[in-house]
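First the structure, then my questions, so here it is.
Of the protein chains in this complex, one is absent; all others appear in place.
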Amino acid sequence: MTRRSLLAFLGLLLARPLSVLAAWNEQAFGAKTAADALKGIGVSAPAPSKDIVIDAPQIAENGAVVPIEISSNVPGTTAIAVVIEKNPFPLAARFEFKEGALPFVKLNVKMGETSDVRVVAFAGGQQLTATREIKVTIGGCGG
Amino acid sequence: MAGPMKMRATATGGTTEVRVLMTHPMTTAQMKDQPLHFIQNVVVKQNGKTVIEAEISQAVSRNPVFSFRLKGGAKGDKIEVSWVDNKGESNTIETAVA
Amino acid sequence: MRTLLLSAALLSGIAWAQSPVDVQKVLQRDFQARGQATMDRVVQDGLQRVCTDSHDRPPSDLARQLEADQLKTIDFPPGSLIGDWKRGERIAQGGRGLTWNDKPGAPADGSCYNCHQLSPQEMSYGTIGPSLLRFGWMRGNGPEMQRYVYGKIYNAKAYNLCSQMPRLGHSGTLTPEQIKDLVGLLLDPESPVNKQ
Partner (left out) sequence: MTRFSATILVLGLTAIPAGAQDTKKEIQKYQQMIAEGSPVELFELEGETLWKKPQGPNNVSLEKCDLGQGPGVLKGAYARLPRYFKDADRVMDLETRLLHCMTTLQGRSRDEATKRVFGNENQPSEMEYLSAYIASQSRGVRLAAGNSHPKEKEAYELGKALFFYRAGAWDMSCASCHGEDNKRIRMQDLPVLYKPQAARPIMATWPAYRVSNSQFKTMQWRLNDCYRQMRFPEPKFASEATNALNTFLTVTAAGEPYRGPGTKR
């Protein structure tokens, strides 16, 4: 780690709110590969499942906003993580669904390039996963 | 100073659909001319009880928009969404289910 | 006869389709120079005027005459016109050049993919111009074809007076070297444009 990035890292730590809100998984979000990101959130060998549904356009006209809708039909789903495999920092988000929430989320993410988007759902002791490729294109000038 | 938020919560057939908008630059480490500045935590509460806790990264688009679904929900239920970013700034919005 | 009269009128700068307003005067009043986009750009040259007034359907004999004038603007370099297709691909992808926020004198691009399909790998292509997929594979790459492609990129109006394609060489957008690279992209057998 260079001196500058170490300082930036420490600065980031100091800037962390000492609020009541939940922690932020520095290690997983700082991971530069999908494998490390998954490791960082405790995922190992998740099983592919058709019950994890990713609804997103196959082609995004712009990588700055890629809408993704995710839901899990696996009973007892308590968390969902979104990993954009080719992003510089692949882990995009992790949602914890407590009693009262349905395992569903819709969000907009940035994608640097065409990539698989991997979703991992946590249900009981299970880890289930699905992926979807989203192509990022170069747009025109208009709109 | 955090920019405005906007939220709509509607009850339909035993489910409450929550759509929340947040004003935030969500800058990334790749942007050379701008400091890294992004929301890290989002919490959703239903009548004071935490139902969703999210950790998010700089990969979430500028001016984040989320949709969530909550079980049950009657008109007038209180929904609260708050966020905190990497600089410790935060904002909260509360609305009644329509 | 009728066409001839019209041509004469057009050539002397008088439009037959009288516009109710003098658009050029409005532009001179309501537009401002910015960066390299100077105000002389709103003044139409003869070709632009003929195409505007005829809604891009100029009388054919007049068109032929003006196309011949445009052809004279093209300075064909000697030797092979097939440049480096890899550089050509980058020129075809980019869209910089001649706008008011482009740096004057900085290298420009061809904006080719905005309007044309070229390499099959690029799915984001426009359709204002025809598809150029496998252009060289279908048409060969002999000296005549090289000359045609070079000329067409240099000054598209020499071949089709009211074409929507910019005169990329004539306008000073691209250098002869860059145009040769684009010829390479279209005609080199090794270019992705010509691969199956």
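As written, the chains take the letters A, B and C, and residue 1 is the first residue of each chain.
FYI, a residue touches a chain if its C-beta (ideal position, glycine included) is under 8 Å from a C-beta of that chain, and two chains touch if they have at least 3 such contacts.
Source: prediction; values computed, not measured.
Contact between chain B and the unshown chain involves residues 3-6, 21-23, 25, 34, 61-65, 67.
Listed for chain C, the residues touching the missing chain in the whole complex are 19-21, 23-24, 26-27, 29-34, 37-39, 41-44, 47-48, 51-52, 55, 86, 89, 98-101, 113-115, 119-128, 157, 164, 166-167, 171-173, 190, 192, 195. Chain A residues in contact with the hidden partner, per the touch definition given at the top, are 56-62, 64-65, 67, 69, 106-108, 114, 135, 137-143.
What we mean here is this: only the chains that are shown with their structure count from here on.
Each chain gets a centre from the mean of its Cα atoms; the one farthest from the centre of chain C is B. One simple way to say how far apart two chains are is to compare their mean CA positions; for chain A and chain C this gives 46 Å. Note on chain placement: the centre of chain A and the centre of chain B lie 16 Å apart, centres being C-alpha means. Spacing of chain B relative to chain C, judged by their CA centroids, is 50 angstrom.
For chain B, residues touching at least two other chains: there are none.
On the chain B side of its complex with chain A, the touching residues are 15, 28-30, 36, 40-41, 43-44, 46, 49-62, 64-72, 82, 84, 86-88, 90.
Within the complex, the chain A residues that touch chain B are 8, 12, 15-17, 19, 21-25, 29, 64-66, 69, 84, 87-89, 91-102, 104-112.
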